[in-house]
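Dropping a structure here in structure tokens format, bear with me for questions.
Every protein chain but one is kept in place in this view of the complex.
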Amino acid sequence: MLLLIVFLPIIASAALLLGAPARATALGASAITLVLSVLAFFDYDHAQAGFAYVRSFPISTDLRLNFAVGADGLSLTMILLSSVVLLAAVWFTGKVDRYENAFYACLLLIAAGAIGAFASLDLLFFYAFHELALIPTFLLIGIWGSGNRRAAAWKVTIYLALGSFVLLIGLIMLYRALPAATRTFDLRAIQAAASAGQIAPAMQSPIYLWLLAGFGTLISLVPFHTWAPEAYASAPAPAAMLHAGVLKKFGLYGLLRIALPMLPDAVRQWSNLLLVLLLANIIYIGLATTAQRRLDWMLGYSSVMHMGYIFLGIVSVNVLGATGAALLMFAHGISIALLFGITGELRKRVPTLELDALGGLARTMPIASFAFGLGAFAAIGLPGFANFAAEIMVFFGAFRNGFDFQHFHFFQWATLLALWGVVISAVYLLRAYRRIFWGTSAEPAAVPDISFGLRLPVTLLVASSLFFGFFPQTLIERVAPTFRTHLSK
Amino acid sequence: MPSVLFWIFAAVMLVFGVLVVVNRNPVASALSLVVCFLGLSALFMSLNAYFIGIIQVLVYAGAVMVLFLFIIMLLDLRAEECRKMNWVAFAGSALVAFCLLIQLLTVIGRTRIAHEHFPALAAPVDDVRNIGQLLFSSYNLPLQVIAVLVLVATIGVIILSKRQLR
Amino acid sequence: MMTLGSYLVVSAVLFTIGFAGVLLRRNIIIIFMSLELMLNAANLSLVAFSRFRVSPAGLPEYHAEMLVFFVITVAAAEVAVGLAIIVALYRARRTTHIDDINQLKF
Partner (left out) sequence: MISAPYLEVAAIVLGVVLLLVESFSVQLNKRVIAYAALLGLAAIFLSTFFVAPTPAMPHAPLWNFYASDALSLFFKRIALATTALVIIMMLDYAPVVCANIAGATPQAGLGEFFSLPLFTCAGLMWMSSAIDFVMIFVSLELVTISFYVLVSFTRRNPLTLEAGVKYLVLSALSTGFLVYGITWIFGVTGETNLYRIAEAFTRPELESTGALLGAVLIIISLGFKIAAVPFHIWVPDVYQGAPTPVTAFLSVGSKAAGFVVLVRVLQPLLMLPNVRALLVALAVLTLLYGNLAALPQSNLKRLLAYSSIAHSGYLLIAVVALSGRALAFYLVAYLLMTLLSFAVLVLVERHGGCELENFSGLSRRSPFLAFAMLIAMASLAGVPFTAGFLGKFLVFDAAVAAHQYTLVAIGIITVAAGFYYYFKVVRAMYWETSSSGEMIFISPLTRMAIIAMIFGIFFFGVYPQPLFNALR
């Protein structure tokens, strides 16, 4: 089943390139993918922690390389996120003025890359699948983007290429850190070796720093973040949904999957560095977001900012924080996808996305306004949405980590500061919402509301966020076992 | 060979070698090269390499240099007129060459065997016979490769110098 | 009797003369002659080493002289092809001056 989830989008995109009917194929493939991943998610037996649906094919005996897929609760959560956002993104794609097939194929490839990476049990394929998205991103932004699309496409490509090769070196060093007899790319085996203490403590730090720099670039951690707002602002809406909603979670997933279980000492040792960086993400980028004058740029910055919370969950190095981070990854992916989707619809209708030039759109576009409002409330973390549950867990996890040190520690300060980030995001999101939809403009543009068909993906996104907001336990009980084996409560 | 003769031939070779490089007139350069190769051939003979010495005269002084002269005459190359020289490049190149020379001489100075005399040979050398035997026994494979090489060179020269195809 | 070193020094000087010619001269034909000087300088060293390393039978080590033989052959072939190219170039461009051959530059 997992193989089918991984390869269905790839097969569909190949079919699209060979000339299959564009929208029907893409919609069909992503709907089937969604159904399959929902089935897989609920079918997963969380009492029996560990990887399910494992299939393995030998690739190279010399390198001890296999093509292996398998999923535990964490990966299933991410796969579910990917397929939800994929379906929504494909649905949100309206009329494409040129190369329609290629557009859908690129979307499917990005999602396939993300799903493949989440499902891989093998370091090399885990990496390789993520890179599958690189060329589609370049083409999507370059051909169908808006605004300063060329510069943005270059920037995102070069940054991501550089970041991923840095990451590759980190992965190679991890592979090389194992003793020659047990050297393997298999995640499970490396994890077992790491638990047995076979990765020399002296090697942990350099490996972790390479990984952090590599993943950090992909996640837009602060010094490496400059590509993200520009790319999201210029990308066509479905591409931004997939990229900000799903693909960027790859780096976080990597940290949860590799850094936390395999290099826990290094994570603790460098936690102060990461805390400073994530605070920069939250506070500095948060303030930068409030200063944005355009909706698409604002959303781009806000997606960079929210990465900070997820980092906070990761760096707390306990089950509560890590599980919260996983839930937040899911919740953030949903809410940002919704916001980017509505923004894309707005872009088609109004001449500019300058916040000052817009106003009163709620009168002509009530449904879009409602949907955007839901997305904004979710992103802020209003109770009821998954984001709320997740942020609570992250904050408690991080705060409790400080108590281990028996005195009021840097960690607590950081958590408190990060809490202020929630206020910042409330400020800019609500302000934007009010300006666009409620504020008065001289002459409210007479634009049509989003079409009836688009209510479906909006409902899908909102429903999934609400579902996990009200029943976070379904997700937590699946994800937490992943961390329980090697993290403290 | 007495050292006087060695130094005479070496001096002839080097002086005419320098003349090859400094002459403005290509014909004079080519003729200097002939003399230089004759000196070199004498040095070969002084090292008991009679066969190589003869080959040197036949192939180089005979065939190759005639070819050079022929081409120079064919193209009717005159002494080149003085062009504006790029003095920086000139000085740089001269410096590189000078460094190479110093480097080579240092290595030779540091090489122990370079200060030793040539050991005596056991018997009068019949080197045509020895080389011939080696060439057609041990060195059979390289010889065949060389044969292919000469074939390719021949074809290539014909192709490249055909002015008009039929 | 001469030492091995004196031959090597003479050869090194000749090699440098050839190398300097390649670097300094701008006429292709003369550059080509300088390249021949370099090859011959190497040959002189080879023959000197060959004479120096006397085999147990009291003969020079002929392996080096074999290489000299091949070098001479190759050089002759190279000269033939090289001159053919130079002639073709001269026909097309009326020059053998290397500064005139500079259309390929960015």
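Observations on the structure shown:
Think of it as A, B and C in the order they're written, each chain with its own count starting at 1.
Throughout what follows, a residue touches a chain if its C-beta (ideal position, glycine included) is under 8 Å from a C-beta of that chain, and two chains touch if they have at least 3 such contacts.
These numbers were taken from a predicted model, which means no experiment stands behind them.
Within the full complex, the chain left out of the display contacts the shown chains A, B, C. Residue in contact with the omitted chain (choice from A:Ala49, A:Ala161 or A:Ala192): A:Ala161. Residues of subunit A that touch the chain left out of the display are 17, 59-63, 67, 99, 124, 127-129, 131-132, 134-135, 138-139, 142-143, 150, 154, 157-158, 161-162, 165-166, 168-169, 172-173, 175-176. Within the entire complex, the positions of subunit B that touch the omitted partner chain are 103-104, 107, 110-113, 137-142, 145-146, 148-149, 151-153, 155-156, 159-160, 163-166.
Take subunit C: the residues that touch the chain left off the picture are 8, 15, 18-19, 22, 28, 31-32, 35, 38-39, 41-43, 45-46, 49, 52-53, 61, 63-64, 66-67, 70-71, 74, 77-78, 81-82, 85-86, 88-89, 92-93, 101, 103-106.
Heads up, the rule we're going with is that only the chains that are shown with their structure count from here on.
Because contacts link the chains in a way that matches no line, ring, star or complete pattern, their graph is best described as other. The most distant chain from subunit B, with centres taken as the mean of CA atoms, is A. If you average the CA atoms of subunit A and of subunit C, the two centres end up 65 Å from each other. Separating the CA-averaged centres of subunit B and subunit C is a span of 5 Å. Shown for subunit C are the residues that touch two or more other chains, of which there are none.
By the touch criterion given at the top, residues 1-10, 12-21, 23-27, 29-30, 32-34, 36-37, 40, 43-44, 47-48, 50-52, 54, 57-60, 62-63, 65-66, 68-70, 72-81, 83-88, 90-91, 96-97, 99 of subunit C touch subunit B in their complex. Residues 1, 3, 6, 10, 13-14, 17-18, 20-21, 23, 26, 29-30, 33, 36-37, 40, 43-44, 46-49, 51-52, 55-56, 59-60, 63-64, 67-68, 71-72, 74-75, 77, 80, 83, 90, 93-94, 96-98, 100-101, 104-105, 108-109, 111, 113-123, 125, 127, 130-131, 134-135, 139, 142, 146, 149-150, 153-154, 156-157, 160-161, 163 of subunit B touch subunit C in their complex.
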